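Structure incoming, see below.
A protein chain is absent from this complex, but the other protein chains hold their places.
Moving on to chain A:
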Amino acid sequence: MMDSPELLFAVEVAVGGLLSGVMYALVAIGFVLIYKTSGVLNFAQGAMVLFAALTFVSLVERQVPFWAAIAVTLVIMAGLGFAIERTVLRPLSNRSPMTLFMATLGLSYVIEGAAQLIWGTQVHRLDLGVSNAPFEVGGIFISTFDLVAAAIAAAMVSVLTLFFRYTRTGLSFRAVADDTFAAIAVGLRLGRIQGTVWTAAGVVALVAGLLWGARLGVQFSLSLVVLKALPVLVLGGFDSIVGAIVAGLVIGATEKLAEVYLGPFVGGGIESWFAYAVALVVLLVRPSGLFGKKLVERY
């Protein structure tokens, strides 16, 4: 039963998967925030993650103290998000979603280029001072780093949730996401709300950048974590924060379990593509995702 080694192993794999799923959710949330208010799939989110990690690492390498570097990067990322909204998205408001998407695609190259121009192209090691040593809980081993990362992500999600639930800006954000035209008619200031949301997306990118950077090393390919976020978004729905979290966990756990239990039958290497297969099935069965906007309406 509970002490059978096979079961323990399965639980250990699942827990490891769930924890890495939190990391996927972290990136996905950045997308959801912006998608909800402006209907844009912000392809530059990955570039922002890279930019955040690179800025932080470069500051630390220049002997800036840890917390000061976090504070400075936080300000830079918030400013970057705000500036993008002002200079790129706002002049394009009322354009088609495809135009906006292309703008963010271009933007991602500009940000990646700028990041490497400023900080160089070499790979940096990012040490957050959290050990990667596993510890044992009830017979299963859990990585300390993964657990800390999950705790940080959970804290950030809680703050965001409270913010959207209980503040005026949060209320305005939900109103805009629900019916933009009505929100304008009511006098809510769209520009200000979108500025706030992009700022928040910049901060989310910082958190994701630090955690992912610590795991993978800070380098150009860090911006490719967006590719891991896409299946999460498809599964959870592009406009649901809850969906991003649940889908992140589901994808994280299933891809690890699939690797271990299905992998041997097909020669392994499942983990790298399994999430996309899941996304494909979801698209066929339930195109708006598990938690995507279903109209709250009675008939």
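In the analysis below, contacts are C-beta pairs under 8 Å (C-beta built on N, C-alpha and C of every residue); 3 or more make two chains touch, one makes a residue touch a chain; residues count from 1.
In this text, contacts and distances are computed from a predicted model.
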Among "acetolactate synthase", "HprK-related kinase A", "HAAS domain-containing protein" or "Branched-chain amino acid transport system ATP-binding protein", the UniProt name of the subunit that does not appear here: "Branched-chain amino acid transport system ATP-binding protein"
Contact residue for the chain not shown (choose from A:Val186, A:Leu227, A:Leu262 or A:Val281): A:Val186
Residue among A:Ala175, A:Ala277 or A:Leu290 that touches the chain left out of view: A:Ala175
Residues belonging to chain A that touch the chain removed from view: 94, 168, 171-172, 174-175, 178-179, 181-189, 295-298
